[in-house]
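I am attaching a structure below and will ask some questions about it afterwards.
Removed from the display is one protein chain of the complex; every other protein chain stays in position.
The block that comes next holds chain A.
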Amino acid sequence: MNNPGLLPDPGLKDIWVYLSASPLLGLTITLVAYGLAYRLYLRTGSSPWANPVVTSVALLIGVLVLTGSTYDDYFAGAQFVHFLLGPATVALAVPLYQQFSRLRQLWLPVTISLICGVVIAGGSSIGLAWLLGGSTEIQMSLAPKSATAPVAMGISEKIGGLPSLTAVLVVLTGITGALLGTKLFEWLRIKDDTAKGIAMGVAAHGIGTARAFQVSPQMGAFSGLAMALSAFATALLVPWLVDLMAAML
């Protein structure tokens, strides 16, 4: 708000100074950026490359940089959107409950592979970040990255990571998993849609699930199940895993 470089006209500048001081503007640009990014995503046939999180955030950062806004100014408006993450996290209980019926005969293999997947996802990223000289903050931000964003951010905050960094890592993990997973299944000639779906949901949450639905409805459904269960498992296992690894490393 200090230096609106884009607006030379003094009249417009006055309006800008007035508006940017109110939370209304931060809220509005967030909604506009989301709307535009979502359109682009649908236009590209829901390609993981055009993930709406990446494009909307790039757009927002562009606007904030061009208008010389600080994050605090922006967040004064965006906090209203941000606050709804709490109730939205609770809302995930509904799909989680609805997916439980799919477990029926497969509950044992799914539970075992889920626990392995969650522990390996968290453990390997903590271990690797530690090996490569990443700070504790980075390691903790990476640990819950395979869970869906609101859950991962909630865990990160409580184990000493940075929730906003975790949000970015969650999105990047989702995109990586969606692209890498699909290739990996081709190379390994995996045909079983159930196993592919479970692996995708555990490693790449909602973004992987969106990709899985493009492959087959069965893979999508199991990915959705795995994503819901992995949020649950990550919340229960990762804080404990972190303590264990802290004692070892």
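Quick note on the criterion: a contact is a pair of C-beta atoms (placed from the backbone, for glycine too) under 8 Å apart; a residue touches a chain by one contact, two chains touch by 3 or more; residues count from 1.
The rule we apply is simple: contacts and distances are computed from a predicted model.
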item: Undisplayed chain, where the name is taken from the UniProt record, one of "Acetolactate synthase", "Heme exporter protein C", "CidA/LrgA family protein" or "ABC transporter ATP-binding protein"; value: "CidA/LrgA family protein"
item: Residue in contact with the excluded chain [from A:15, A:66 or A:91]; value: A:91
item: Residues of chain A (touch criterion as defined above) contacting the omitted chain; value: 30-31, 33-34, 37-38, 52-53, 56-57, 60-61, 64, 70-71, 74-75, 78-79, 81-82, 84-98, 100, 102, 104-106, 108-110, 112-114, 116-118, 120-122, 124-126, 128-129, 132-135, 138, 142, 145-146, 148-151, 153-155, 157-159, 162-165, 167-169, 171-173, 176-177, 180-181, 184-185, 188, 190, 192-196, 198-200, 202-204, 206, 218, 221-222, 226, 231-232, 235-236, 239
